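Only a single protein chain was left out; the remaining protein chains are all shown in position.
Up next, subunit A:
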Amino acid sequence: MSSNSFSYNEQSGGGEAAELGQEATSTISPSGAFGLFSSDLKKNEDLKQMLESNKDSAKLDAMKRIVGMIAKGKNASELFPAVVKNVASKNIEIKKLVYVYLVRYAEEQQDLALLSISTFQRALKDPNQLIRASALRVLSSIRVPIIVPIMMLAIKEASADLSPYVRKNAAHAIQKLYSLDPEQKEMLIEVIEKLLKDKSTLVAGSVVMAFEEVCPDRIDLIHKNYRKLCNLLVDVEEWGQVVIIHMLTRYARTQFVSPWKEDDELEDKEKNFYESDDDQKEKTDKRKKPYTMDPDHRLLIRNTKPLLQSRNAAVVMAVAQLYWHISPKSEAGIISKSLVRLLRSNREVQYIVLQNIATMSIQRKGMFEPYLKSFYVRSTDPTMIKTLKLEILTNLANEANISTLLREFQTYVKSQDKQFAAATIQTIGRCATNILEVTDTCLNGLVCLLSNRDEIVVAESVVVIKKLLQMQPAQHGEIIKHMAKLLDSITVPVARASILWLIGENCERVPKIAPDVLRKMAKSFTSEDDLVKLQILNLGAKLYLTNSKQTKLLTQYILNLGKYDQNYDIRDRTRFIRQLIVPNEKSGALSKYAKKIFLAQKPAPLLESPFKDRDHFQLGTLSHTLNIKATGYLELSNWPEVAPDPSVRNVEVIELAKEWTPAGKAKQENSAKKFYSESEEEEDSSDSSSDSESESGSESGEQGQSGEEGDSSEDSSEDSSSEQDSESGRDSGRENRRTAKRNSKEKEKKTKQGRTPVAKDVSLLDLDDFNPVSTPVALPAPALSPSLMADLEGLNLSTSSSVISVSTPIFVPTKTHVLLHRMSGKGLAAHYFFPRQPCVFGDKMVSIQITLNNTTDRKIENIHIGEKKLPIGMKMHVFNPIDSLEPEGSITVSMGIDFCDSTQTASFQLCTKDDCFSVNIQPPVGELLLPVAMSEKDFKKEQGMLTGMNETSAIIIAAPQNFTPSVIFQKVVNVANVGAVPSGQDNIHRFAAKTVHSGSLMLVTVELKEGSTAQLIINTEKTVIGSVLLRELKPVLSQG
C-alpha cells in the first residue's frame, strides 16, 4: 500500500506537471496506451518537451516514464538526444535515470561514450578511493576499441592502488577489457598475476573470477598464492568463495596425487588420517607405497570445512563438490549433513541439490543412508522434486531398508499425481532387479497394480513387469495370462505393445492364449498405434514359427494389412518378416535361421539410474544439471600419477624460503585454526608464538603470518581514514582531499618502507642460518650482543639506507597509571606501567606490566582478561589467568598490546570469578617507541630523508637553566622512550627511536638558539605520532 501511494506521489509530485503526471501513470499501467503507432509518436513528443523544460520535476517524471518503457522492453531510442542533454543535470536521480537509459541505448550512439573519457581519467586520480574505483568501473565498461590502451593503463595503475576496493574493481575491469579485446590477454595475465598476490579478502574473489575468465589454464599462477587463498577463503564474501572453491578444486586435481587409491583398501583404517605420522607409517609399511597427503592438499580440505555452515546454498554446494572430488573418500561423509540441510530450502535449490545427491548416491550409498527418511516424499512436493527423491531412495535401497522403502512406495503408488505414481512403479522395478530378495514381492505387488483403475499406473506396471519377467521368465505363466486379459481394457500403446511382446516371447508357454490374442489383434490392427502394430507383426512372426498350424492364415492376413499401412516402418517390417518367415524359392539361407533370429535368448534389460552417466561432470555445475557439456565448461582433470613438485607453492619471501618447507606442516596447522575473525586470529597467533618459542622453525613461520596480517590491517586503517574524509561535508571537501592525498602518499611510503623491516624481523631468531647482509636488526635488543650489533651495523651501511637497531632504554620512568581503582574494582586494584622493554609476546607489541592488588579481606579468584574491544588492527596478548590472589597480596603480570602506532585506547575487561570490570589503556605517545642507537652521521642522513611534510617543529621558550644538556636529556627520555644519539655539537641534542608497530624512525632534535629559545624538530614519516609527540614535548621542555 505504502509503495503504491509513494509512486503515485512521485509521479504527480511536480505540481504544475500534474497533467503530465497522469499521463505517466497511464503509460506505465499494464493496459498500456501504446496502442497505435501514431499516438506512440505523439507521446514521445510530450516526453521530449518535458525533458526540455526547466523544471526538474518535469524532467524526472519524463525519465521515470522512459525507464518504465525500458523496463517493459519498449523502444525509446528516438528520445536519445533529448535524454542525453540531461547528463549534466544537477539532480542525482535524473542523472541516474539518464544513465539507466544509456545502458539500454548507448550502443547506437558510440560517440557520446567517447566524450566522457576525460572525465573518468581525471576521476581515476581522485584522492577518494570510491571515486577512483567507480571511474575505473565506468571506463572499463565503455566498449570502444579505441580506448583499449587507456583502459589497459588504468587497470595497471589501479591494480597497484593502495585501496583494496580499487584493486577489486581493477579485477572486474580485467574481464571487461578481455572480452572487448582478447589480444590484450598477455598483458592482462600480468595484471592478474599481480592481483593474485594481493592479500586483501576484497580482491581475492574478483581476481580469481578474472583468472577463470581470462586464463583458467595458467595454473602456474596459482602456485604461489595457493596457501594464501586457502587461508583467506573464510573471510572472502560468499560469491567470491564459490568461484575460488571451484578453481581450487581444479587446481587440486592437477597438483596432488589421488587420496583414493589406498582408500579403497584402507576403508577400515580411516582413522589413521588423524593419527600421528609415525603411527601411519607403521601401519602402511607393509604396503609398497605409503600414501601421505600433501600438507597443502590437507590445508585446502581443512579450510573449506567451516564453509559447509554457510547460509549460502551455492557455497555449501561448492564445498560439497570439493570434498567429493578431492578429499579422501572416508572424509567426504561430512558433506551429506549439510546437503540434506539445503533440502529445507526453496524448490529450485532442492532441485539442484537433489540432482547432485542422486549422482553421489549411486557411487557411495553409505554417505546418505543415515538420511534416508529426509528423502521421503510429501504429497505437496512438486513432481520434479518427487521424482528426484524417488531416484535417491532407489539408489539408497538395500537389503536392510527395502521393506521400509517398499511400504513407503506403496503410499506413493496411490498418489493422485499419476506421473509420480508411474515413476514409483519404475522404481519398484529397479529395486526388484537390484535386490534379488524382494524380486518376487515386487512382482506380486506390481501384478496387483495391474487391476488399478488408473491406466497410466497399469501401463507402467506392464512395462516394468515385462522387464522383470524377461529376467526370469520360466515361472510366470500365470502373470502372462493375466496380462493377456488386460489387452481388452488397456489402451496405452506402450503397455499394449509390452504385453504383445511378452506373449510373443513366451508363446510356447501360453500356447492356448497366444493365437487367440493374435486373432483379436488382427481384428483391431488398423486402429492400433504404430508401436502396437510393430509388436503385432512380431507376435505374428513368432507364432508363425512356433505354431504355424494355427496361425499361418492369421499371420498372412496381418502381413497383408501391414503391407499397405501408411507408415513406412511398418511396411518395411512387413516386407522383412515376410521374406524371412514365409518360405518361397527366393528366400535365401537366412530363413532357415528365422526361428533363431526371432526367438533368440534376449539379455534382460538393465534398469539403470538416469543419473548413472552424469558422474563425469563436475558436481554442482550447469553441465551436471543439464547433463550436457555447457559452453565454457572446464573439464576436471584426473589425478596425476606423480605429484608435481610441491615446492612451487612455497612462498618467495627471500629469507623465509628456507623455512617454509620444514615448517610447512606446523605452520599450516596453526594457520588453519585462524582466519575466522580478526580478534581470534590475534589470540591464536600470539598464543602459538609463545607456545612454540622452543621451536624456532614454526615460530618464524608464524611471524611471517603476522607480518601479513599487519599489512592487511594497515590497509584497513587507510580505508577508515579515507572514509572519515569522505564523510565530512562538501565545504571542507577540498581541504580534505588534500590531506587525504597527503595521507595516502605517506602511507604509501610507510608501507613501502615499513614492510622491509617486518619481513626481516622474522629471520632474526635463526640468525646463524642467515646471511647477515639482508638482515638489518630490528628486534629484541637484549638478544644481541653489542659486538654483533656493531657488525651488522657496519654491514648494513653499505646495503640499506635505514639503520634501525634497537638499544636498551636509557631511562624507565616509574610512573604508574591506574587501570582499575580499588573502589570500582570491588577491592581489586590494578596499576600499569610501561617497562619500555621490547615485548616478548610479539615484536609489534608494546609491553605493559600490570600490578594487581587485592585490597579485600578474601581471596580473589580467577583473575583474567575477558572480552576485548580493540580498534581494528590492534592486537593484544593477555596474561595467563591468575588462579587466586590472597588478601593484601599483589602480583605483577606482563602483557603486550600492539597499538598499531596510534594512541587509540585499548579497552578490555578485567574479570574475576564473579565480576567483570571494563578497563582501558591509552598509551602515551612516547611509549609507542623503542629507542634506537645510531651514529650522528646516520642520524643526519635519515633526517635528510625525512624533510618536508615529515618534519614538524616548534620554538620553545624557557629559562636558560632548563637548557642544560642533562635537563633536556632527562626531560625528553621521561616523556618518550628514545635513545640518545651522541652529538658533536653542544647546542644540538639528538634522540632517535622507532615506532613499535611499523618500525618507522622517529628523530627528535633539540637545537638551542640564542637567548632562551630552542627549536624542537621531529622528523618521522608517522606524522600523526610526530605531531602528538611534539605537542607533549613542548610544554615539558618549556617548563621550569
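Everything that follows uses one rule, which is that a contact is a pair of C-beta atoms (placed from the backbone, for glycine too) under 8 Å apart; a residue touches a chain by one contact, two chains touch by 3 or more; residues count from 1.
Keep in mind that, in the parts below, contacts and distances are computed from a predicted model.
Among "Aspartate aminotransferase", "Small ribosomal subunit protein uS2m", "AP-3 complex subunit mu-1" or "N-alpha-acetyltransferase 20", find the name that the UniProt record gives to the complex chain excluded from display.
The record for the missing subunit names the protein "AP-3 complex subunit mu-1".
Any idea which of A:Leu248, A:Met317 or A:Ala332 touches the chain not displayed?
The missing chain is touched by A:Met317.
Among A:Ser527, A:Gln566, A:Asn584 or A:Thr631, single out the residue that touches the unshown chain.
Per the contact definition at the top, the residue touching the missing chain is A:Thr631.
Looking at the whole complex, which of A:Pro382, A:Pro511 or A:Pro640 touches the chain that is not displayed?
Candidates A:Pro382, A:Pro511 or A:Pro640; residue touching the omitted chain: A:Pro382.
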